[in-house]
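What follows is a single structure, and I will ask about it in a moment.
Note that one protein chain is taken out, while the other chains of the complex remain in position.
Take a look at subunit A:
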Amino acid sequence: MSCWDTVRAYAFRSVHDFSDWWLIPASERLLPRSDFTLCQQVTLIGSGMIWNVYFGVLALAFGFFLAVGLAMARFSENALLRKPADWFVFLFRGSPLFIQFFLAYEALVLLPRAGFEILGVTVETGWLTRAWAGALIVLFFNTSAYAAEIFLGALRSIPKGDLEAAEAYGLTGWTKFRRITFPTMLRLAWPGYTNEAIFLFHATTLVFFSGFPAWRQMGDALYYANYFADKTFNPFVPYPIVALYFVALTLLVIAGFGAVNRRLNRHLPDAAGRVRARPQIVR
């Protein structure tokens, strides 16, 4: 089997169950069992990256809005808004993601198999125990909590003068938020938020090592790397492959967030420096 055949057979192996209802090409069902080639390892681990990107992108996209809401709630003077948001952030930032995955899985498994009857409509629950939904929900809440902390810090450090100037121009309420508060918050939070995005992508590798089982051996990059390391008893090939994939992904994230950062800072003469990963601030 040439390398190109391997790529064709396995490039979408990690999502092969979804091939009949999405535009995903069918792939080989059985994983290679012996005589592993480098090409197989690179292809299958790359195939697993689909899940890492899926979890990371969707959790970030949904999490952004919840995080802004949470940060606003925590910044508000109304205790009815502030307290629940504080507790939410404490719960998800104060406990390990690994435990959150286990807990969520065990809780979701306890939902009735047959589904709920609501107003005569049966709501299915089985899909919630699958990683693509259950783990995504956990990651969504988790990243929202971390990002809310970053956004709250940014809200607190919006220059007083900016807000006073907005009021002097007659801006109030929603207009003031949309045109002054929100853009300034985003601009101040962006370097920290970039860092959070990088670590969220890293956190997606935990999904298939916690409670959520890899259904029909459809797992993420680390799942396949671990499969190869277990079979070949040689960690020196598969793990560096995952590492390289993640370095590439991290560079992409930095590039993408850097472009947004330049746009957010475009009105400032020299503040639009490059967004750098700040490894001394890790989540």
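Going forward, a contact is a pair of C-beta atoms (placed from the backbone, for glycine too) under 8 Å apart; a residue touches a chain by one contact, two chains touch by 3 or more; residues count from 1.
Convention: contacts and distances are computed from a predicted model.
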| item | value |
| --- | --- |
| Absent chain [UniProt protein name; select from "MarR family protein", "HmuY protein", "Amino acid ABC transporter membrane protein 1 (PAAT family)" or "Transketolase"] | "Amino acid ABC transporter membrane protein 1 (PAAT family)" |
| From A:Ser2, A:Ser34 or A:Asn78, residue that would touch the chain that is not displayed | A:Ser34 |
| Absent-chain contact - pick from A:Leu31, A:Leu66 or A:Leu103 | A:Leu103 |
| Residues in subunit A touching the chain absent from view | 34, 90-91, 93-100, 102-103, 106-107, 109-110, 201-203, 205-206, 209, 222, 225-226, 229, 231-236, 239, 242-243, 246-247, 249-251, 277, 279-283 |
